[in-house]
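Rather than the whole complex, this shows some of its chains in their spots.
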């Protein structure tokens, strides 16, 4: 309460709460509090897997925090559509729409034209990570650009104790998200821009074909792989290639420094060189719930998070993983002061660029309408299920795709 | 409470008896109060929600009548999940009882460092399910899992086993880990009961010519039947409702082969934001649990 | 029960017991070993059994760089308060169900099990709404109440069966000696029900100590967050699992229940031995 | 010292009538033992008096005051239970002091009284032990101590000795008699054991099926049992009860039982009907004299007990016991002659089972001369 004269309390939720990140949040909070002595900001970590439950309960009970960060963009779109969160146009204006990478704000533009949230960072998830040393050993000079090249490379490097790659085949969000990318990398899409289901198309079958063919280059346990397993498979050196965001960099430094100098990344291969890379970007969002007790202050704090002296701090907590949405940061001396960022400056710059052009199911292309059901589609696991049916159970792809299509239709109309 | 107890002296045996009964009601009152507040309210809410279409984050409701139930009962998800739930419940419960009773019997013997063994064996039950599942995923990890490597070192297998990603491995693994996690519950209860079996009965049976297996089936087992009944009932209910373990271990996969009803409820409620459907599923689950419980309770009351 | 039974059989059974116990406990051992391995060794192939170099770094980081100590304190308060509440309410409730006569007594004993009918995922949201309504949301109290309601029915049944074993004459004697009904309960029944109370306390403590789902939803602030959700939120994200930290945290988390069990186990075996006065 | 009155007290459990309209007045200072088969309601009577169980109807008075509304603690009664009901978690001293503690007696005073009592019960060295560390006899004395420590007006004992072995039992019996003599308090003592009932009581109450059968001195009960039940229940070996018929000729009574005819001489009975009287005749073993006599019987069993021997006789269809001193040289299967002490025979109406009283028979201190 402001009326009682005590400090105003702002609550800040985020599911990204590793100790390093929490430390960086503290720093950002301290910076804001020192400029606004009458404000106290309380950071409250939420669960990464269980956030829908927590948010549902909090919304229902009117117990929302003042600021939320790091939720996927489609979650923000969905909440906004239900009138649960504030439009952020003024915040965007205060930071300056131009300072963002082109496209970084697009996923947050709601059907009514307002911004429902801002991207506090971005991630380039569909990076093909590879071991230069191992590829060279197998006589492969350049990083694969197409699926065929990738397959061939995997076949060449794979031997006992070393897998060609590690892709997720588990019943989880990663499998769904990665496979959506794969469809796009074949030139397909799940929905038309008007959000009609368009999954039953040749690219999808090509994607399924590719995905099934990669199974033999993955560890047997890939059937349950999700983010963590895919990451460690590559970081530990168990697989010669992998698919992941820039998180790889920090983990290699901490867990397997021996390979720090022999890793590289490129955009994930596509069906053919004609098809441009497509990366899934989940655009960690920042939004302010409707129920916030002090939206004005929350907005001020939100703006401060993007200020040049604070924003790099945030990004440095997970070097390479959460990438800037603001232009100019990749060269910012504060950002570059981080040894990892400095060491992998090239890779990070590339990922930042790719991420800024990334998409996700919430808005498959700039031409698409925001898909408010994206969250539910991922949560329903219907895409992962499609993968498992075809790859693990060997079902007829036509049947499986047909089934997936009808589920998507049902989800869209629910 | 004290004031209520300091009633004026009773004037007749009947008044005294009434005062006694009042005191008895007073002592049970906190239980009734807490349980009805924390149970009755959610129960009623759930029943109410199940008759509506509900968007979870806002709980905005819209009358739906019995359509949720109709959708559930006519779709395949419910029946498939029910079958999965039954396989899981029966499988893990059987293992828990089997291993729990066996372990209790072994621990009831005079072995070296018995107290230590008894403490150690309860350990899985101490561990938070979240942690237990993560540890198991780590143990069974396809790349670094010590289980695979140990089995390979022992020459029992030559490539890592896909413990959780294919059927029937996934269900079997889940069932075994569930059994590992919860069998100490059976051990504690059975161990306590074993100490009350009159030693004379075993001696009489030995004189009558019973071997050790016969003594187990003819004396130990019938003595355990009461406590095993209660333990099995509770564990059955709890296993039927188990969410954390399966959700964190397999997430219901591969496909929906380990997706039990609570996972379906969770997905409906928080994944698909359809609280009304979730509530309808929950009500159906409750009826199922009731159907499983009532025969036991009826028998228990009959015995008394 | 000794007899004409070959000694090798006893030895074999003892060996079997220990093999099973150690197998059961292996995850604990592995947890401990993992927590002592430096990050770089975790993903060694093939995995090392004993740490090549022991590192206490995860423990130090846990204790000094994270809110772990606060979560730990919260969990202790939470589990202790729940245990006390459940034991107190359960004990008087069980006494009432056992030694008083009023209408509906048996039905009540059965009805309390109804608590277990609904899956917890469904109970959560209504429960949270209720907590908000009565102003307890985000407080330890909300979790204490929730856990109490889930532990109580089983506690009641367990205590009732333990207290039924105390001869009714014991209480009668105390009443003749001048104790009120409450006095007899406090002086005579309670001390003798200690083993049962111990077992109940153990079960309750573990339930409160290990719960994840309710803690996840009912509590969002660090000031009231218990260990389970705290640790998982810190070290388990969809992107990564920090194994050493997680294992170190798990090891530390296992300590209170083990201490508690060791204590009550002693109590349990001691008082069972003393129960047979003039049987 | 207190008078205890049960005034048509009834108690029913579900469908079992545990106590059926009990009327009983116990004079101050009596030592009453209650005898009766298992389940006849003895414990229920004690428990109602103690206030542990509420009667369904009727009143219980102690010294003229209705105690119906008083809790057990308010009734100034002490009770020793069959299982002793010692508090296992308290030391002997704490056990004995408990009633004082509940009455707010100060600690020092409690200690003093417990110590004095322990001395007199010879359990002073045990005061710091727990009940589990005591032998049965010691436990028994602690239970006694707990009852005595507050000097109640009525003592109740519910089979306090039944779990002890024979030697210890004999010893404790002596101590309880001594206790009653010394304190002079009203005591009610439930037992299964006839020896206890006979030797300890100033009066015995015999119960069966919830109803009082007879209340009288031990000699009364033994020598003039009020009905067939009491006759058969009291005495070891039991009185033989044989159905027969009484015929009267010129005031001489002729008894016919199982083929034997006994001329009882001139006898006058109360309520004598006209004609033959169907009666049950009771014959105690000590009233059968072996050696010579008018009757012959086959010995069907011999039980030597050391100082005496019990012979089981079959005379016609009747079966009866005889008590002979020392060891007997007779053998099973032998035929012996025997006589009956005719004035010690007991007669009961076959239909009502009630004792048939004789008129004009001098009764001196319960002993027929």
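Labels for the chains are A, B, C and D, by order of writing; each one numbers its residues from 1.
The rule is simple: a residue touches a chain if its C-beta (ideal position, glycine included) is under 8 Å from a C-beta of that chain, and two chains touch if they have at least 3 such contacts.
All of these numbers come straight from a predicted model, not from anything done at the bench.
Formula of protein chain copies in the complete complex, based on this structure file: A x1, B x1, C x1, D x2.
Heads up, the rule we're going with is that only the chains that are shown with their structure count from here on.
Ranked by the number of C-beta pairs in contact, the top chain pair here is B-C. Per-chain Cα centroids separate chain A from chain B by 37 Å.
Inter-chain spacing, taken between the CA centroids of chain B and chain D, is 56 Å.
Inter-chain spacing, taken between the CA centroids of chain A and chain C, is 39 Å. Looking at chain D, one finds that residues 51, 71 touch two or more other chains. With touch defined as above, residues shared between interfaces to two or more other chains in chain A number as follows: 53, 56, 60, 232, 236, 238.
Across the whole structure, chains are in contact as follows: A-B, A-C, B-C, B-D, C-D.
Chain B makes touch with chain A in their complex at residues 55-60, 140-145, 159-166, 250-256, 266-267, 269-275. Looking at the complex, you find that chain C touches chain D at residues 167, 169-170, 172-180, 183, 187-188, 191-192, 194, 274-278.
Interface residues of chain B, counted against chain D in their complex, comprise 9-17.
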